[in-house]
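A short worksheet on the structure shown next.
The complex appears here minus one protein chain, its other protein chains still in place.
Chain nomenclature is as follows: A and B, assigned in order of appearance, with residue numbering initiated at 1 for each chain independently.
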Amino acid sequence: MRPLTEEETKAVFEKLANYIGKNLVHMIDRDEDDAYCFRLHKDRVYYLPLPMLNLATSIARPNLISLGTCMGKFSKTGKFKLGVTSLDWLAKYAKYKVWIKPSGELPFLYGNHVAKAHLGRITEDTPEHQGVVVFNMSDVPLGFGVTARSTLDTRKLEPTGIIVFHQADVGEFLRDEDTMF
Amino acid sequence: MDVTQELADYAAANSTAVLQRANPVITDPGLLAAFDNTPVDAEEYSSNLESHLLALTLTSTQALIASLFTLPTTSSSSGPITSLPAPITLLPREKPLPKPKPLTKWERFAKAKGISHKKKDRDVWDEERQEWVARWGKGGKNKDKEEQWLHEVKAGEEADQDPAKTARGERKARIAKNLKQQAANLAAASSKPIPISSLRDGPSSKLSKPSRSLGEESQETKKAGRDKRKAELERSMLISKTSTASLGRFDEKIQGEPKVKGVKRKFEPVAKTDYSGEKESALNVLKRIESGFGSDKKRSKKGGEGAEGGLNVRKAVRFQGKQDRAAGKSSSGAPGKKGKRK
């Protein structure tokens, strides 16, 4: 377990900022009694409260499996990929959200992209290629993705067109449960 | 009509007034040079500079031409030819004096010991054949051992060695050693590692180059350079010692090898007492991203790669060039379509 280097921090923050934008400050700069930090362990980035960090240092590296919340992992080539386990935090601070109808929940949870026909609501002024968090109509976060078109263009799109590219969804807990950790 | 003035002007313009010089113009036909050593006439300079300078030039040139015509000529098909004599004037050096090359290792030793260099002849007297044989080269004596058809094997030696091969191997080793020594000498001289492969043509190829600019390198800078190279070498050696992985599996550790130090990257400690520093650096990173972020947002993604301020210079130039051409072929030296290509 070690802190992130500059480049790694930059990579992580860039990815996060794509989804939560300026709210990223709230993740880094918190109250003293509620401080969190990022740590890297075996190519995975964990976000954990500071008191936990002090205790977790007593666990040896080969025996430590997971801490706090796993935000994502670094690939062998050094690229950072956000994982579905960070959904809680993204949903909390998300700037752009997409709500999908009940009919569209299951296809999304199977890993398909979101079509316009399944779209319930979308925040205004969502630009193109913007990271968004996908919710269902009862405000339960289902995953996150990247918009294919801006909000204006979405209006012009035909119902089968894709509006959100799927990046991660909670269905992965079942589909990829073997490879997740 | 009064043309006298005009005539006078014409005459003056075409006249070849040769000035009278106090010191005669010294001509050096070998260098095609004429030297006018009289002091400068300040009055003339200030009053009519151009005409005076012209006059001076005329004078010297006339003198030079005159001297050229005094040279003995030979006649040839295309007219009288003269060959210039040797230059009289001593010219200063074009290039600075070469720095004395640093003594090679042997030269230092020989100098210290007082060994003088005996020049070896190319041929050596071969008693057996009663003739002069080349010392080296084709049919040289140094290759005798390899080429003879019969070798005596002393008692007690291994019988299954190939003496010719051994001899050849030894010779090659000597050559290699010598090349290495030359490379070392050159490296020491130029404070730069010289690959041995570049010495194959002979050390002279390297030695003829001037080693350094004027001013001997100081000991300190040399040492610093050496140390830096040494440190780099050590580091690359350490890294290569540990990076023995193939297909994800590392080589087995050799027993007794000391543990290598200094290979690990240095990271911040995991847990500290004070996390404000970490928070600050994180915020800094965030700031850097965000500043880039704002411009990212404004940048139109459809515009293709844009440089500063979202302007595509290449396209702008093309566009401009097109406009210029349309306006009448007056491209103002703009690079044009192909201008940006390298």
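Keep in mind that, in the parts below, contacts are C-beta pairs under 8 Å (C-beta built on N, C-alpha and C of every residue); 3 or more make two chains touch, one makes a residue touch a chain.
Just so it is clear, contacts and distances are computed from a predicted model.
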* Listed names "t-SNARE coiled-coil homology domain-containing protein", "Centromere protein L", "Nucleolar protein 2" or "Embigin", with the criterion being the UniProt name of the chain not displayed -> "Nucleolar protein 2"
* Asked: Which of the displayed chains are touched by the chain that has been omitted?
  -> A
* To do: May I ask which residue of A:64, A:117 or A:146 touches the chain that does not appear here?
  => A:64
* To do: Using the touch definition up top, pick the residue from A:35, A:52 or A:117 that touches the left-out chain.
  => A:52
* Structure fact -> Of A:6, A:43 or A:88, the residue that touches the missing chain is A:88
* To do: Against the chain that's been left off, what residues of chain A make contact? List them.
  => 48-49, 51-52, 55-56, 58-60, 62-70, 85, 88, 105-106, 109, 136, 138, 140-142, 170-171, 173-174, 177-178, 180-181
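Please note the rule applied: only the chains that are shown with their structure count from here on.
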* Would you mind writing out the residues of chain A in touch with chain B in their complex? => 1-3, 5-6, 9-10, 13-14, 17, 21-22, 24-25, 28-29, 35, 37-39, 50, 53-54, 57, 127-129
* Which residues of chain B touch chain A in the complex? -> 267-271, 275, 278-279, 281-283, 285-286, 288-290, 293, 297, 301
